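For this view, one protein chain was removed and the others were kept in their places.
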Amino acid sequence: MFAYYLQLGLRSLRRNPALTALMVMAIGFGVAASMITYSVFRAVSGNPIPGKSAQLFTPQVDGWGPQQNLKGEPAEALAYIDAMALMRAHEAKRQTLLYPVQLSVMPGGNRDLPLNANGYAVTADFFTMFEVPFRFGSGWSAQDDDARASAVVISGELNRKLFGGANSVGRTFNLGGHDYHVVGVTSHWNPRPRFYDLFSTSGFADEPDIYMVFNRALDLQMRSGGRNSCRGSITYTSWQGYLQSNCVWITPWVELDSAAEVAAYRRFLTNYAADQQRAGRFGWAANVRLRDVMQWLEYEHVVPPESRISLAVALGFFLICLVNTIGLLLAKFMRRAGEIGVRRALGATRREIYTQYLVEAATVGLAGGVLGLLLTAAGVSGVGILFQPEIARLARLDLSLVGLTFVVAIIATVLAAFYPAWRAAHVQPAWQLKSS
Amino acid sequence: MLKMTHLSKVYRTEVVETYALRDFNIDVKEGEFVAVTGPSGSGKTTFLTIAGLLETFTGGEYHLDGVEVSNLNDNARSKIRNEKIGFIFQAFNLIPDLNVFDNIEVPLRYRGMKSAERKQRIMDSLERVGLASRAKHYPAELSGGQQQRVAIARALAGSPRLLLADEPTGNLDTQMARGVMELLEEIHRDGATIVMVTHDPELAARAQRNVHIIDGQVVDLAEEPRFHAVKAGNRE
Partner (left out) sequence: MNFQVRPILTALRQHKAGTLLIALQIALTLAIVCNALFIIHQRLGNLSASSGVDEANVFVITNMWADMGQSTSQVDAQVRADLIALRQLPAVRDATPASGYPLRGGGWDNFVTMTPEQVKPTTDAAVYTGDEHFIDTLGLNLVAGRNFRPDEVMVMGTQEAVTPPTVIVSKVLADRLFPDGDALGKSFYAMGATPTTIVGIVDPLHRQGVDSWSNGYAGQALIWPLRADDSRGVFYIVRARPGQLADAMREAPKALYAQNRLRIIDSKDGIQDYATIRHKVYDRDRGMAILMGIISVVLLAITAAGIVGLTSFWVGQRRKQIGVRRALGARQRDILAYFLTENFLISVSGTVLGIVLGFAFNLWTVTRFAMDRMSLAYVGAGVLVLVLLGQAATLAPALRASRVSPVEATRSV
């Protein structure tokens, strides 16, 4: 029977090509607008580290006080003093400190010009905590942290530029005037949004080239290549002065496996801040936060307002297209009230009429889905003019989006057809036949 | 075959109640050919739509083929229409989007018949109305008489026990009307029960029995012998 309805539906759609085209276009445009904006939204709102997002936490300690903090919230990064105190306390199973560094690879070999190399100063746990994949070698050890070693992990991309992609573990190269030895080469690793550094990035930067030992960066007095935020009078004139200031620039992360550990760490943070108050360093009550990855993404507003607004507008647009389709289907179905009356008189049940018209609507939905898919493909590749390049690049037409486009188009159209089909199924056969 | 007792049908609007049928009684036996006549507005079309289960009624009883139908739900009524009743309308009511073959196929589809059987029945019934060569034509390409014959073929294809015809020749000229009428008589001879609504006395005269409706009530003229005589005369 389904094939019969399909055949009837196609015949009917061919009957009013203009009306059919209008409905297909409405569905196509509506679903495409929704899918294009959704593809961007999906890219920016996803979980960057699904397996561990609930175990990774970034502690915040208010070192600025109620008058200067962020409307009651502590700063989004730590000052050096607090960062080092947390590190020394070692209350979490794994913990890391990080800040962005800008470096340059000095000329050498067949390169006569220096090369830009951006990355992070991190501690040993960084690689295990964030599950960084390695092509060659591995991260460094806690001993290397303590030894302030000149070890670096480089990206596959930088490895290709410097060493032609060969296993470079053990090789040495010059960064900004100092020699470093490679201990590991990562596979491509650039979680987006870049949850671990939302203080300095909007979350969608290019893959880092290099990871160096945190203590080594401090020894070289490397200032953050990212953000630095201070309060009050800035009076420091030296590196030591800078380290003692209230300027925040270091992002801490801890790994906590159970609710008990989380509670314990929260207690520790509160106690730490209270100690600082007792010691006279903070003139206010403890004000600390411990957010996990998803809470941190939410708090940092990683999803650009543009993405949410355009998704909302696109969904509204789709809704209008559906209302439009309901109206047109109603017109189309009711124009055939006579035919429905005849079919009913000849023994069609309401359900059969109902099914016939829903199948017809589904074929409209399918055609709308095809058009929507084409428009989505065009839109996703042209999304660069609508969003910033670093975000637009994330929008992709993958299999799940293709599937979603069809499913949404068909389901939405069938839903839209419920009322018109219901009206069609309730056409009174007698009235229609008498009136003729 | 078809028995209505004390049946009534009331149309209600906001202001008035109109009795379309009132204490309506009729008994059509299996194999009868009954003509229902009456002036315009007397209720004969209402009777036909209720008889064909196209409409519900307000009071009384209606037994169709021994089954009391007032309690049947919409699905059951659809099934009876599909399997036991064939309709012939004044305006033919062919579906313009479908060709002759597909039009006749409609009730068979709803009966869930296999494709081969459907085809056999469609060709048989087209053969019977003399339009086998027009299977691929669309209704708009046929004359009024041909369209009505397609409608009859559609009614016949499902081998209904009861054929309901509403002014079947009303939209046709005399010559075409005669052809349609002869076809109905032939079908009747083959055993079908036919109830035909008409206001044409000449046509009514060709039925076995006449039922006259005035103001929603029946005046049974079945025992008037001269109708049989006329009918017999025609047959010669």
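Side notes on the structure shown:
A and B label the chains in the order they appear, each numbered from 1.
One rule holds in what follows: contacts are C-beta pairs under 8 Å (C-beta built on N, C-alpha and C of every residue); 3 or more make two chains touch, one makes a residue touch a chain.
Bear in mind the structure is a predicted one, so any value in this text is a computation, not a measurement.
Taking every chain of the complex into account, the absent chain touches A. One of A:234, A:285, A:374 or A:407 touches the chain omitted from the figure, and that residue is A:234. Only one residue from A:11, A:90 or A:178 touches the chain missing from this view: A:178. The omitted chain makes contact with just one of the residues A:218, A:256, A:328 or A:409: A:328.
Touching the missing chain, out of A:10, A:147 or A:386, is residue A:386. The omitted chain makes contact with chain A at the following residues, 19, 22, 25-26, 29, 33, 37, 67-68, 102-104, 106-107, 112-116, 176-178, 220-223, 225, 230-239, 241-242, 304-306, 308-310, 312-314, 316-317, 319-321, 323-324, 326-328, 330-332, 334-335, 385-389, 419, 423, 436.
Note that only the chains that are shown with their structure count from here on.
Contacts from chain A toward chain B in the complex involve residues 1, 4, 11-12, 15, 338-339, 341-352, 428-430, 433-434, 436. Every residue of chain B that touches chain A in the complex is listed here, in rising order: 45, 49, 52, 54-55, 74-75, 78-83, 87, 89-91, 93-98, 106-107, 109-112, 154, 158, 166.
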